[in-house]
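I have placed the structure first, in the form of structure tokens, so that the comments after it can refer back to it.
Here the complex is missing a single protein chain, while all its other protein chains stay put.
For clarity, chains are labelled A, B and C in written order, and residue numbers in each chain start from 1.
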Amino acid sequence: MRVGLLTGGGDVPGLNAAIRAVVKRGVGQHGHHIIGFRNGWKGVVDGDIVPLTRSHIRNVLPIGGTLLGTARFHPHSAEDGMDAVLATVENEHVDALICIGGDGTLHAASKIAEAGVPIVAIPKTIDNDVWGTDASIGFDTAVTIATDAVDRIHTTAESHNRVMLVEVMGRHAGWIAAASGIAGGAEIVLAPEQPFDIDKIVRFLKHRHRAHASFSIIVVAEGAMPAEGTSMQYEMQLGQFGQIVAGGISERLKQEIEQRTGFDTRVTVLGHIQRGGTPTPTDRILASRFGVAAIDAVTRGETGVMTALRAGEVELVPLADIAGKVKHVPQALLDVAAALA
Amino acid sequence: MRVGLLTGGGDVPGLNAAIRAVVKRGVGQHGHHIIGFRNGWKGVVDGDIVPLTRSHIRNVLPIGGTLLGTARFHPHSAEDGMDAVLATVENEHVDALICIGGDGTLHAASKIAEAGVPIVAIPKTIDNDVWGTDASIGFDTAVTIATDAVDRIHTTAESHNRVMLVEVMGRHAGWIAAASGIAGGAEIVLAPEQPFDIDKIVRFLKHRHRAHASFSIIVVAEGAMPAEGTSMQYEMQLGQFGQIVAGGISERLKQEIEQRTGFDTRVTVLGHIQRGGTPTPTDRILASRFGVAAIDAVTRGETGVMTALRAGEVELVPLADIAGKVKHVPQALLDVAAALA
Amino acid sequence: MRVGLLTGGGDVPGLNAAIRAVVKRGVGQHGHHIIGFRNGWKGVVDGDIVPLTRSHIRNVLPIGGTLLGTARFHPHSAEDGMDAVLATVENEHVDALICIGGDGTLHAASKIAEAGVPIVAIPKTIDNDVWGTDASIGFDTAVTIATDAVDRIHTTAESHNRVMLVEVMGRHAGWIAAASGIAGGAEIVLAPEQPFDIDKIVRFLKHRHRAHASFSIIVVAEGAMPAEGTSMQYEMQLGQFGQIVAGGISERLKQEIEQRTGFDTRVTVLGHIQRGGTPTPTDRILASRFGVAAIDAVTRGETGVMTALRAGEVELVPLADIAGKVKHVPQALLDVAAALA
Partner (left out) sequence: MRVGLLTGGGDVPGLNAAIRAVVKRGVGQHGHHIIGFRNGWKGVVDGDIVPLTRSHIRNVLPIGGTLLGTARFHPHSAEDGMDAVLATVENEHVDALICIGGDGTLHAASKIAEAGVPIVAIPKTIDNDVWGTDASIGFDTAVTIATDAVDRIHTTAESHNRVMLVEVMGRHAGWIAAASGIAGGAEIVLAPEQPFDIDKIVRFLKHRHRAHASFSIIVVAEGAMPAEGTSMQYEMQLGQFGQIVAGGISERLKQEIEQRTGFDTRVTVLGHIQRGGTPTPTDRILASRFGVAAIDAVTRGETGVMTALRAGEVELVPLADIAGKVKHVPQALLDVAAALA
């Protein structure tokens, strides 16, 4: 078999571990040829390929990023994109595709599956919002990095009697915020799932700083928003590709808090460091299991599916089931964050 | 309500996070009095108590160990132990107990529940072998430490063309070995669940060093054993409290491998570093969720249960259901380890 | 003896290690009373004190921040500030002061020494620009954090073919930029010591991306500036207390580079995470040695001095010698950064 492999969307730690698993299992045990496409779907459209052998994957397990390169490019949004994908699949005699990616890539995968190409997807996103799986590659590492940052900022907050705002990724779902907020012991966690009321935040801070402690940490997901009808106006600023402009919401919050409380308030926007570097063991194991499961599924001819973690087991879910859905942080987890504030 | 709280058995990272959650939620939101017992069940037997308030739990979230102290002591194994526990419960007017521990503590908890004391248990063990829950406090941190060690040893193995044996904890179950073996890219993982054949190991090493690479890493659970009828004799050495003597199996393996292959072979026994230090975010979150769930259960009068993680949700399982059972590494995970060797 | 102790200026990792050393040595071996002042010079001015005993310093060695609190407040800049300091010294019967701080605190110390108060200073600054000492508390940890960030950003840069700008602290000196740039393998390091020419940077990037690699990492000290007469206009933005507004120079550079090269360019401003969290062993050892040396000097009556590291030995240098001087990055180190680009 000739199996095409690509990584699409933003890079996350653990992609190389998944690539390694597909190649080790595919070449070493199934005897397949694995064809890598460079820079995500762009490489498929352009026919930019690199045959992957065991030598390509030596020592990549602990390395972040993706040896194949990636790009935020989606064939179904580009002119003649889908046709180009199908042409490459035919010209390169690709029997099946494995694509590792987030929302955009999974959407592309379901379109390509509909067009008749055997495809298996592997979910990755530091935001953890891919529906149908308990975990996606990259999330655990992102939470670890964000928690490390909250820990560091904790000592400054306490030493200087400040309110510290830490802005983490999470446009549609507040998984990183909730997890690093609980793990780092933040006083307040703001997630897109639960629009906030600035008046309540200010009351909480005033009470806390009067009664208990002279500092506070607030972890803010980039997609957090004030509740409608509350006293804070905020227009989300969107950049290229629709991502939220970093620092948007937290800079606004800083102004409101300083103005209303008089507390010295500082912002740290974690940004790109959340998605790079050595993956945690959890992400390496998840990626390894997903990689093995994906190439095994392709080999069995079970396609049009995504690998998923469910209650500790790796399963396959139909791509059609997950399209357009977002996995939100459950109320129970937000309640734990609130209970331990 | 007056709620007694204790930590029993070996210490693990995340115990303080669970204590903090019980106290924050119990005192701050339910208005309970939390009575800490020092050094596990020993403190219950001796009536050695410390009332826990918010000031005791300041800044303990990222700190390993347990501020209450712990001991490997079980009341049901000590003379008059159970009577002493019941006496303390009565004398201190304790309405319910929360105990955080592993096998031994859970066993004690079920005995005490049978004796009519309302009790909720929280599972902790770096070995991850508590039945009935997907995860126990301490395991994720132990895997992270073990993987870090395997990563470090990897560069030495490769630079010196050696076989490196890394012995990790896991007497009855090979969870740490399987997880750190997959995450660290070990060539061989030896777990108690799968008795090994030294002849096969030697053949594999000889083939690999001839054909592919001049080094190998073997992760060995302390409880790994040769299969019956195979050509290696090994008597497990047990120390005080029945724990396996560190270095037992790996030193024996080193001798066999060196003798049969001539490869320079070295042993590293990770030992105590696997159970100390700052807990990972995953362990802090798990401990926080378990702590909140335990005190909430006690408050509702739902006792005789253990908090458990199941498919991402925290649930309560009857103590009677878990007694005497061991959660083994599933074959699927051992297969992934083997597939990526 | 009654010895006053305070930490001033921005917090850095290692302050608690120094406090611990002063108290352990001072109380335990010299039999002194150690009086802590809260929140830096503000606590001296206000007479806000806390007697420090062995119980205050338990377990603080690996904890970032300062248990005494700190503030960016200088008595010589405040009205009647110096008089208030002298009054507190007299009222509290303080025989000598030990102050741990950076530029501002050292300046205050020299003023107070001139006014006749026996004082010993301990240098701390993540910027490493205190003159007269090879190292100051906090720098090694800051470099470690910044290098970790550059490592993480490296994998994203490479996976996405981007130019990544990482802005680190360093207003007057580029120590963190030079060190994390060399350690992280940055292509370009921009330090205040060496005003840059944007035309050269653009030429270098174009050449590199054409000939060698499709990504680049630039580490920028917040105080980096374009050389006079070069084609980039830039007004440094100063915030409260005269610190440079984060993201100022790097955001400007991003615009220039994107405009002139067309390369996708992103900015990460590390900000507060550089100054918090667990200190490295190097910072703990330095702080411990400085703390012991300071209390020993006070005990011997050798005051008006600062502890300094010189060629591996701890020495004492007169406060008068260091006033108003900045320790710049030597050309040799910037040359190494350039040589390995």
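To be clear about the criterion, a residue touches a chain if its C-beta (ideal position, glycine included) is under 8 Å from a C-beta of that chain, and two chains touch if they have at least 3 such contacts.
Fair warning: this is a prediction, and the values are worked out from it, not measured in the lab.
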item	value
Which residue of C:Ile49, C:Leu106, C:Leu165 or C:Ala179 touches the chain not shown here	C:Ala179
Touching the absent chain when the full complex is considered, from C:Asn39, C:Ser110, C:Thr125 or C:Thr147	C:Thr147
Option touching the unshown chain, where B:Ile153, B:Met232 or B:Leu253 are the choices	B:Ile153
Touch with the omitted chain, as defined above, among B:Ser77, B:Asn161 or B:Gln331	B:Asn161
Interface with the undisplayed chain - residues on chain C	20-21, 24-25, 29, 54, 61-62, 134, 140, 143-144, 147, 151, 179-180, 182-185, 212, 280-282, 284-285, 288-289, 292, 310-314, 332-333, 336, 339-340
Hidden partner interface residues of chain B, rising order	7, 10-11, 13, 15, 39, 63-66, 69-71, 145, 148-149, 151-156, 158-161, 164, 266-273, 275-278
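By our rule, only the chains that are shown with their structure count from here on.
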item	value
Furthest chain, CA centroid comparison against chain C	B
Chain closest to the middle, measuring from C-alpha centroids that were averaged per chain	A
Intercentroid distance (Cα basis), chain B paired with chain A, Å	30
Distance between the centres, which are taken as Cα means, of chain C and chain B, whole angstrom	41
CA centroid of chain A to CA centroid of chain C, Å	34
Numbers and ranges of chain C residues touching at least 2 other chains	63
